[in-house]
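Removed from the display is one protein chain of the complex; every other protein chain stays in position.
Entry: chain A
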Amino acid sequence: MNKPTSAASAPAILNRDIKTIVNAGLKRRHAAETRFRWYGLIAVSLGLLFVVLMFGNIISKGYPAFWQTYIQLPIKFDPAVIDPQGSRDPKTLESADYAALVRAGMRQMFPKVEGRLELRALYGLVSSNAALELQSRVLQNPALIGAEQEIWLLASADVDTLVKGNIDRSLDETERPIKDNQVGWVDKLKAAGKIEKQFNTILFSSGDSREPEMAGIRGALMGSFYTLLVTFLLSFPIGVATAVYLEEFAPKNRWTDIIEVNINNLAAVPSIVFGLLGLAVFINFFGLPRSAPLVGGLVLSLMTLPVIIIAGRAALTSVPPSIREAALGMGASKLQMVGHHVLPLAMPGMLTGSIIGMARALGESAPLLMIGMVAFIVDVPKGLMDPATVLPVQVYLWSDLPERAFVERTSAAIMVLLAFMILMNGLAILLRKRFERRW
């Protein structure tokens, strides 16, 4: 490789020349090096900044939603309103006009308020849920009738927003959802200690509602649960079986090649296309009901399948061949070898992969829009065929609503969603750390 150099006669001069050339450029090159390094650092910092920004934004918007404003009112369980005949018949008790009791309580708090419009504004401070609350108390304990109690009742969403400081009081009255006289009453109640923020149990105990203060995520949570249940029950056994077949039994031929390429491609198909498949096949062709968790689970399991298969195959390949040979040497059949030895060793890896796949399915919403899981559903679903929605779709639905209180609830729902995802991913990591064996 040595080239005969023409300048061999003057190596010293050449050396010095190279040195000066190199030294001359060194400053520039080192500057470029530092610059490049900074670009990299800036890129990473930007990425980390985005993470912080997203979480900070969601949490700062969402955490107030975990508290809800209540107003304490003196409620007189007037027998003339609830049960004029005194029969204590549950049906009468159930259909009584409890809203009247709430109105009476409000009037008692503010005896000076008069006039239809004024009164209506006053009654608007309390949520329509208050009547339901009184009803359930009376039904549980009919002895309440005739008594007088101070009861904490749910405030309306506008009052809640005001109390949380999200309504600009300096705005003109007409631009605020809550009027000057209402602000005055709220301030009076606050001064009297009759307004309080309590932990928001409604968020976790009720389904969707048009009234922000009464809307909860229980329906969506149950919908997500049923959908994921179907997804797991279908995709885990099928995924494991496919991985086992491809890795342990399948002959290496054209057909298995096709299956393999196919699975890799399926993993990268846009999720919305799976929604189209679900709509055309499960709903139109097989006539399954729209909005049902069953259909959602079917679609999501088709989406999760490639993830589980790929993770499962990786877990199977990491089991050393010596285990297989030892089992076969002891006279086990091929299926026994897989079932008794290889699969148990690969199981932690497979479970890790499936949990990650399930976490992804939990956050998926686009294909579910296609199969009608976007309806406004008040009832909490009780089975696989009930119309339902899922948590991410609930986020999507709420994010469309203009009320400030819904923005808060949307963020809170996102926090719950993220908490579940972190939980699932944490479980996967734990599983991997605990049970994964290095050979």
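As a working rule, contacts are C-beta pairs under 8 Å (C-beta built on N, C-alpha and C of every residue); 3 or more make two chains touch, one makes a residue touch a chain; residues count from 1.
By definition in this document, contacts and distances are computed from a predicted model.
Colleague: Unshown chain, UniProt name, "Glycolate oxidase subunit GlcE", "ABC transporter substrate-binding protein", "Dihydroxyacetone kinase subunit DhaK" or "Phosphate transport system permease protein"?
Modeller: "Phosphate transport system permease protein"
Colleague: Among A:I151, A:A311 or A:V407, exactly one should touch the missing chain; which is it?
Modeller: With A:I151, A:A311 or A:V407 as choices, the missing chain is touched by A:V407.
Colleague: Which of these touches the unseen chain: A:N166, A:Q198, A:N284 or A:S322?
Modeller: Per the contact definition at the top, the residue touching the missing chain is A:N284.
Colleague: Return the single residue from A:L73, A:L302, A:A388 or A:A405 that touches the missing chain.
Modeller: Candidates A:L73, A:L302, A:A388 or A:A405; residue touching the omitted chain: A:L302.
Colleague: In terms of residues, what is the contact footprint of the unshown chain on chain A?
Modeller: 22, 29-30, 32-33, 35-37, 39-44, 46-48, 50-51, 54, 57-58, 94-95, 98, 131-132, 135, 237-239, 241-242, 244-246, 249-250, 258-259, 262-266, 268-277, 279-281, 284-285, 302, 305-306, 309, 333, 335, 359-360, 362-366, 369-370, 372, 374, 378-379, 383, 385, 392-393, 395-396, 399, 407, 410-411, 414, 417-418, 421, 425
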